[in-house]
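Below is the structure I would like to discuss, written out as structure tokens.
Here the complex is missing one protein chain, while the rest keep their positions.
Residue numbering begins at 1 within each chain, and the chains themselves are lettered A, B and C in the order written.
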Amino acid sequence: MTTDYETTVGMLREAVATFADAREWRPFHSPKNLAMSIAIEAAELMEHFQWLTEDQAWVAAGGAGVAEELADVLIYCLTLSNALDLDVTGAVLAKLQVNEGNYPAAEFRGRFRRPEREKGNDAL
Amino acid sequence: MTTDYETTVGMLREAVATFADAREWRPFHSPKNLAMSIAIEAAELMEHFQWLTEDQAWVAAGGAGVAEELADVLIYCLTLSNALDLDVTGAVLAKLQVNEGNYPAAEFRGRFRRPEREKGNDAL
Amino acid sequence: MTTDYETTVGMLREAVATFADAREWRPFHSPKNLAMSIAIEAAELMEHFQWLTEDQAWVAAGGAGVAEELADVLIYCLTLSNALDLDVTGAVLAKLQVNEGNYPAAEFRGRFRRPEREKGNDAL
Partner (left out) sequence: MTTDYETTVGMLREAVATFADAREWRPFHSPKNLAMSIAIEAAELMEHFQWLTEDQAWVAAGGAGVAEELADVLIYCLTLSNALDLDVTGAVLAKLQVNEGNYPAAEFRGRFRRPEREKGNDAL
């Protein structure tokens, strides 16, 4: 288990569960607390790009800090899926299917909004 | 590819990439934009638990909306890993190892802070 | 200018503008950057309550850190209002009026959702 090509989502969820269980942290892992924690880590990821231009942000994104913060977001996402016994693959594929309906490729090619309505935010 | 047991992280990243490429959305997928999007979806996940007690939040967590929002967070995380060509498994396992050092199981069993310092937030 | 009773919103906006102008920070203060910064500071405020029970959170809320983080959120909100030349008082009062329509007192007394629909989140 070392790269994305040979690691199942289930194996990654297991690694996260093992870490938490060794510390008996399940009692803290309520949905409300985990959703807060995902949002906190997402903000820390975003902080790496605060005030930067798009070009500067691309440079910053190559740093180790960004990989660590993205990992933190993912660790809490997997922890939540463990707490809820929710299949991540099923949830992601189901959402992609919903998005297929909401964002037909022909209509949204190169754009994240429908041409006819320039207001509002139709993005994924 | 239907459940976490038979799906590699790489396959999931591929599904997300295929969706984006069919719409030619890569130009939007800068690190700064994606970090913002992860944070936006994390807040939408959190919104499902807004004002709820812990007990009410557990009930709400079983709804389809929570699975969809968690999927949205994950889709953007995987999109960011694709944009950066970053191995998710490697990043998560490396961060768990860092956390092993920061939160020794013997010291943090059943607690998310060191006993000696009850102030501050030492949580993961 | 020392307390909320004798300080106008305009005076507070002025204090924030003076600080930024002394550092020639206006070029950084685009709406996109400031919205990101508000979200980052909001997450840092939230971090003070991460993993805490409601009772523990009330205790933590009395600490100086919470006042500092709330101030950070407000400083960026006022900075955004300065960047947009937007009257804060007008915006807040207008939104309260919208909320009066959306959440009639008779219907929402002691509840943040309409009685008839227990799903969804109708909160302010």
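Simple rule for what comes next: a residue touches a chain if its C-beta (ideal position, glycine included) is under 8 Å from a C-beta of that chain, and two chains touch if they have at least 3 such contacts.
These numbers come from a predicted model, not from an experiment.
Contact between chain C and the absent chain runs through residues 1-10, 12-13, 15-16, 19, 22-25, 27-28, 30-32, 35-39, 42-43, 45-46, 48-49, 52, 54, 57-58, 60-62, 66-68, 70-75, 77-78, 80-81, 83-84, 86-96, 98-100, 103, 105, 108-110, 112, 123-124. Residues of chain A that touch the chain left out of the display are 36, 39, 43, 47-48, 50-51, 63, 112, 119, 121, 123.
By the touch definition given at the top, chain B reaches the unshown chain through residues 28, 33, 36-37, 39-40, 42-44, 46-47, 49-51.
The criterion applied here is as follows: only the chains that are shown with their structure count from here on.
Centre-to-centre, using mean CA coordinates, chain B is 26 Å away from chain C.
For chain C, the set of residues touching two or more other chains reads 36, 39, 43, 47, 50-51.
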